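Note that this complex is displayed minus one protein chain, with the remaining chains in position.
== subunit A ==
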Amino acid sequence: MLYADKYSVLLPTYNERENLPLIVWLLVKYFGESGYNYEIIVIDDGSPDGTLEIAEQLQKIYGEDKILLRPREKKLGLGTAYIHGIKHATGNFIFIMDADLSHHPKFIPEFIEKQKEGNYDLVSGTRYQGNGGVYGWDLRRKLISRGANFLTQVLLRPGASDLTGSFRLYKKKVLESLVERCVSKGYVFQMEMIVRARQLNYTIGEVPISFVDRVYGESKLGGNEIVSFVKGLLTLFATT
């Protein structure tokens, strides 16, 4: 049976010179083993550390049909990175994930199977259910995470357990229609995607994932982010 489905992986990058080869290697490994058809679209926002140059090397190693480079000149934000990536995606499904190795490609076959199981419009990776979880978080971080998620569940009743996660599989048309409707930034953007998906009656499946945070030590979750999260949450509460 010929798989007609093709999966485009969008990788927005900023200063990921070290991690990009590793995430690409893992993607190639797990997609290769699974037999699914795929492409990886690297959207680099003018990284000063030479991420694009490394991406070009990877393109030579793995082929231009597998590694697509669609860079931009400067940091322009995630929403527009997705829009930009979608324009060049030849797959009918789109994976979004972080390029810093916090999301592991080993879950990709599980996402795909879950999607097929229920013909879901989107499949969301969750750190809060089943054997999903996190590595590298102290008590404070866990408390903030669970507390924020609880508040979100109470206020928005979103029908998904992990709203701020960014490891997801979308049908391409679904992602297109959601991205053009979403106006928030940062964590709240990912939340808004799920909330709007529910509004539009899209179906959502979940897959437990492990999130390995190697960055947390360097960039602690500060007051600013918490304030903007609460602002964003209240805005969604009042407008959706």
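Side notes on the structure shown:
In this section, a contact is a pair of C-beta atoms (placed from the backbone, for glycine too) under 8 Å apart; a residue touches a chain by one contact, two chains touch by 3 or more; residues count from 1.
Simple rule for what comes next: contacts and distances are computed from a predicted model.
Of the names listed as "Proteasome subunit beta", "DNA primase", "Dolichol-phosphate mannosyltransferase subunit 3" or "Probable tRNA methyltransferase 9B", the one that matches the UniProt record for the absent chain is "Dolichol-phosphate mannosyltransferase subunit 3". Among A:61, A:183, A:200 or A:227, only A:61 touches the chain left out of the display. Note on the undisplayed chain: of the listed residues A:52, A:69, A:134 or A:226, the one touching it is A:134. Residues of subunit A that touch the chain left out of view are 18, 21-22, 25-26, 54, 57-58, 60-61, 101, 104, 127-128, 131-137, 139, 142-143, 145-147, 149-150, 154-157, 210-212, 236-240.
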